[in-house]
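Below is one structure, written out as structure tokens, with a few remarks after it.
Every protein chain except one is present and positioned as in the full complex.
So, chain A:
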Amino acid sequence: MLKIENLHASIEDKEILKGLGIEVKPGEVHAIMGPNGAGKSTLSSVIAGREEYEVTEGSIEFEGEDINELEADERAHKGIFMSFQYPVEIPGISVTNFIKTAINSNRKAQGLEDMPANEMLKKIKEKAALLDIDMKFLSRSLNEGFSGGEKKRNEIFQMAMLEPKLAILDETDSGLDIDALKIVANGVNKLKSADNAVIVITHYQRLLDYIVPDFVHVLFDGKIVKSGTKELALELEAKGYDWIKQEVTA
């Protein structure tokens, strides 16, 4: 589904990713862990198509197609979704109106008519229930004055509505208490299928107790320096990142 090879990416001439490779197949859950400043958020931004980052070398393929030249919205139309670490507040646009616009933009890109209002409402209700979201919440302005937990839940709600093939969860656990974490993880698990894939980007192992990864990668200094199964996450949790740093620099 997603194949990244020898990826080098810079922002303002500063190289952040330095030859990163990863392959994600349908039905898989990958966790990318790493210390602060390793390039985790850069990786998610580059996959999602943030313009400020320049890919200087290597390739990103999604379902066999090089997506490097595509705009963020075109990548979304292909089925890539990113849950933001810091979702943007947009006063004046309700969650419902926002998600309607997003859904219909995606449908338009696929040559489909707008989703009928009753179908939309049904879907909104269904997905809100899945994430234990109150319908009143959906009429509030997007992320404005939301708590950390509400913002993250809203991200996963959007993911549930948009039904992406590949979801990148960037530090979704940050700012969540354990109850909110369980709800969010539970939502992600319910949305999992054999056809879609998830990349969980996180600093801590905590979220991986609830969203169990098939593979764990350690990102350090712009490269994947170690890959393994979920046991690797536990090892990182117990030993910290210093031993990885030593291994790499040794």
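One rule holds for everything that comes next: contacts are C-beta pairs under 8 Å (C-beta built on N, C-alpha and C of every residue); 3 or more make two chains touch, one makes a residue touch a chain; residues count from 1.
Going forward, contacts and distances are computed from a predicted model.
One chain of this complex is left out of the view, and of "RNA polymerase subunit sigma-24", "Fe-S cluster assembly protein SufD", "ATP synthase subunit b" or "AtuA-like ferredoxin-fold domain-containing protein", the protein name its UniProt record gives is "Fe-S cluster assembly protein SufD".
Within the set A:I11, A:A102 or A:L234, the residue that contacts the chain not displayed is A:A102. Touching the missing chain, out of A:D73, A:D195 or A:E247, is residue A:D73. Of A:K18, A:R50 or A:K123, it is A:R50 that touches the chain left out of the display.
Mapped onto chain A, the footprint of the missing chain covers residues 48-52, 71-73, 75-77, 80-82, 84, 87-88, 90-93, 96-98, 100-102, 104-106, 109, 114, 158, 162.
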